[in-house]
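Below, a portion of the complex is reproduced, with chain positions unchanged.
For clarity, chains are labelled A, B and C in written order, and residue numbers in each chain start from 1.
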Amino acid sequence: MSCLIEVEHLHYRYPEGRAALGNLTFHLSHGERVGLIGPNGAGKTTLLLLLGGLLPDFSGSARVAGHDLQTRAGRQQVHRHLGLVFQHAEDQLLHATVFEDVAFGPLNLGLPETEVRRRVDAALASVGLDDTARDRVPFHLSAGEQRRVAIAGVVAMAPQVLLLDEPTSDLDPRGRRELVRILEGLPITRIISSHNLEFVLDTCDRVLLLDEGRLVADGPVRRVLANEPLMLRHGLEVPSCLSAAERHEATLAGPLPLPVPHVHPHPH
Amino acid sequence: MHLSDGILPVPVLAAGFVVAGALAAWGAAAWRDEETPRVAVFTAAFFAASLLHFKVPPTSVHLLFHGLLGVVLGRRALVALPVGLALQAALLGHGGLSTLGVNASVFGLAALAAHHAFRALTGTGRVTPFAAGALAAALGVALSAVAVMGLLWSVGEGFRLVAQYALIAHLPILGVEAVVTGFTVEFLRRVRPALLAGGCP
Amino acid sequence: MQAEVEQFARGTSPLHAWDARWKVVSLAVLMLVLASLDSLSVATLGAAGALAVLACGRLPLRFLARRLIAAQVFLLPCLLVLPLTFTGAPLWIGGVRLSGEGLRVASLFYLRALALVAVAMALVYSTPMTSLLRALQELRLPRILVALALLTHRYLSTLAGEFTRMRWALAARGFSPRPRPAAWRPLANVVGVALVRSLERTERLQHATRSRGYTGRLRSLQPFPGGPANWLKSAACLGAALGLWFLDRGPGT
């Protein structure tokens, strides 16, 4: 397992000056499935945008697939490796047909036409949209279908890691179940930010807990989510599907040790 | 391009307010409350277009979008344009409050022409929506450019060069605006055809 | 942008404390006179007066400077050409042949523009948008214009965020915004998407205002400030306008 995302001592302020992220350090390897949780305003979306190369002017270091996000070149190249699905799928749909929308990313990668078509077909199939959907207008689709088109548009770029921001916020339970199934079929490294902790349990192995821009826990999903004092302290609640035994055990184990920075030297 | 404060004589400014007022009154006839959001959105788009600058040395020009407003809003554009221009003058300092009437008249009449051109072109059935939108927008920009040139020309002989320059500076706007309006019209026709169905009752 | 302007509009200067209705009428008359000035010396006086009015608002200087410059970006290049293109008595400065009349006209236009912009800024930046619209409503501006201006202004504050998100969406999928013909369609699509989404959003906004009983008539808890100060300010403003007008037509002509 090699290191795909390395974030060290990351600080970021909103343009108006308020601190958004403070001293964030974590590493992510190929194949990891990470949930990003925390109360509203914790900085989850900001972190995802920053990893997507969309926010310059941070301090500390952030590298994705070897690209240094402190450099302009790095930020411009990162979309080749990292696919970002926005919270509101609508924000991401920019074309008049589903086909054009999914093809937009591959075309920007400069791929030849046959390869673009192959990728669009594969991406649409992977999110369970069939051929009849290709010529439909994205804005006329249901929230769940829009989300799927947004994911397909990113998957078609064949990223090494997928970042999803609140993918369930406008989905009903059926849409959520379908999304879990779709993500199961996408064997890809991922970071999913969500308030829906049962969804995180279903789709992630590891969890990062943010509060007020700081990383307050980083560990196995069941162990973090079952730690009732920790969850309550940060405005969250233990999902009701976790058993009493798990809660008891996690709480006894106490606060999770954060991975200490400085121990991972840069492999370069 | 907006006419700025300070250049035109008072009678022209006053005539501008009279004409713009009459156009707005006609444009607002039989207004239904349900229409307000649609007009507001395009007013906002008109406002925002002036933030899209590009350089034409020694000055910079920005998009206008009054052709698009005409195409989509029909005579409602005559209400949208003065409001958009007032907000541009107030919040951005584009144009001016004293020239509000003149600018609204110039853009309003050009928008109206664009609207009728678009209807006529699509009515023939031989022109693509892209081409109809692009030609209508080009006509709108060309007409307002000629009007601005004429007004500057009328100020005095010293303004001839400025007037010619104003005309030339409109050429890149005309090109960009025609293409962008064409694509926008095509997009709207596919996504929200009702928007293009007709300006107003 | 609007938030900044709104913030400044909530100050406590004499300009802010002026009844918006009186302020609109008085400053409109002043602007009418300023636009009509023909004498260079009176126009100088007018510009100084206009800047004095603006100074009464006690607004941040940096902000005012930025706005003044923005307002003149389109004007200055035109004016710089005038001294070169006017015929009339030549004037040699540094080896360049300039027209004295051209210089005079350019200066006059510049001073008039400066004065007009300064007064407009004094009006707009010392009056919260809702007060301004309420004043215009009381001055019998048609209901539709008020309703449209309110909704458009409210929507502008979301439009910026909307465009930022779409720019991100383009960048996240590898689109580079370099100007080139191939970029036009995606950019036009952004315009189209923004319009379609804005429409839904503005419809919701309007539903929300109607469900709270709004019928196109603005009401407020902050009554327009009364008292003799209003009369005095308006009288001073109208007196100054009248004075400028007389000076301009003065014994010289």
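Things worth noting here:
The working rule: contacts are C-beta pairs under 8 Å (C-beta built on N, C-alpha and C of every residue); 3 or more make two chains touch, one makes a residue touch a chain.
Keep in mind it's a predicted model, so treat the numbers as computed, not measured.
Each chain type appears once in the view; in the entire file the copy numbers are A x2, B x1, C x1.
Note that only the chains that are shown with their structure count from here on.
Each chain gets a centre from the mean of its Cα atoms; for subunit A and subunit C, those two points are 44 Å apart. Among all residues of subunit C, those that touch two or more other chains are 189, 192-193, 196. Within subunit A, residues 96, 139 each touch two or more of the remaining chains. Listing the residues of subunit A that touch subunit B in their complex gives 96-97, 137, 139-140.
Contacts from subunit B toward subunit A in the complex involve residues 186-187, 190-192. Across the complex, subunit B is touched by residues 1-2, 5, 31-32, 35-36, 67-68, 70-75, 77-78, 81-82, 84-87, 99, 101-102, 105, 109-117, 120-121, 123-124, 142, 144-145, 147-149, 151-153, 155-156, 159, 163, 179, 184-185, 187-189, 191-196, 198-199, 202-203, 205-206, 210, 216 of subunit C.
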